[in-house]
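Pasting a structure here, questions to come.
Note that this complex is displayed minus one protein chain, with the remaining chains in position.
Right after this comes subunit A.
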Amino acid sequence: MALLEVDRLQTHFRTPDGVNRAVDGVSFSIEKGETLAVVGESGCGKSVTAMSIMRLIAEPPGKSAGEIRFEGRDLLKLSEKEMKKIRGDDISMIFQEPMTSLNPVLKVGRQIGESLRLHQGLDRGQAEDKAVEMLQLVGIPEPKRRAGEYPHQLSGGMRQRVMIAMALACSPKLLIADEPTTALDVTIQAQILDLMRDLKDRVGAAILIITHDLGVVAEVADRVVVMYAGRKVEEAPVRDLFAKPRHPYTRGLLGAVPKLGSSLEGKTEKLAEIPGIVPSLKTKIEGCVFAGRCPEAEDVCREFAPALEEKAPRHVAACHFSPREQEAAA
């Protein structure tokens, strides 16, 4: 049994101008100690997927259906009280903008300490000592002094470290990181990714990382889920995905990012474009969700939605024209 199994998850929002199908039947799983990356452009449902797992979708206007099994228990069926315990002990989350999730009027040492007290039953003194230890662990210089400061006195990179320290304070089994480095400089991003890798090795947590940066994916992920318009369109081990993307959208994404060093010799190629924009999620899409922008689309694509199929071992994609390995060989 996998650590987390997301099974046909649907999260829809009721809005004044229709139902927004933010996540529309997405399934994937994460093994113990594994890092799974979810990629896709903005609005494709990445954050809503993460928030659904954490049960942080406000209802109404939102509503989740399907199953989210964590160690076999369906999180969607738990009471709020049971879920609170899971959030503190088993699954933690870090967000893109740490300021929104840190308490601005509480010193950072206290904040980390509070969550330790809540979940590990330490007394105040022990908790604050442990908090300083955690700050040291995430590489904050002068942790003792920093513990006595407020969030606004720290740089963006340090705040993200504090978030990570808080998220790891109770040794979670799963860490969900939603664009954890998007707001940071590459130098600080490198430090944070390094830190996450290092901590994963030490604590042994599984990581669900959400990002739109394919460089970050290549660097940290074991497996990748590609989302488009609320659906999973491809999933594969990271090397297979980059070596042989099987969905035209994934190929488009990979072609659209320039690679460092690639324009230093000869003439610079134009970047490959994916024409058009992501469709509205408020109208039900018949056929393939990508048909409106796909360079390979044919009539059948607009009529019938392609099913997710295993095209090669552990490599699934939803495209009518992506051949299966055996067929391709035949």
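Rule of thumb we're sticking to: a contact is a pair of C-beta atoms (placed from the backbone, for glycine too) under 8 Å apart; a residue touches a chain by one contact, two chains touch by 3 or more; residues count from 1.
Keep this in mind: contacts and distances are computed from a predicted model.
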UniProt protein name of the chain not shown, from "Phosphate transport system permease protein PstA", "ATP-binding cassette domain-containing protein", "Sarcosine oxidase subunit alpha" or "Paraquat-inducible protein A": "ATP-binding cassette domain-containing protein"
Listed residues A:5, A:41 or A:71, member touching the removed chain: A:41
Residue among A:158, A:281 or A:316 that touches the chain left out of view: A:158
From A:1, A:65 or A:256, residue that would touch the chain that is not displayed: A:256
Absent-chain interface as seen on subunit A, which is shown: 41-42, 141, 155-158, 185-191, 193-194, 212-219, 221, 238-239, 242, 252-254, 256-264, 268, 270-275, 277-278
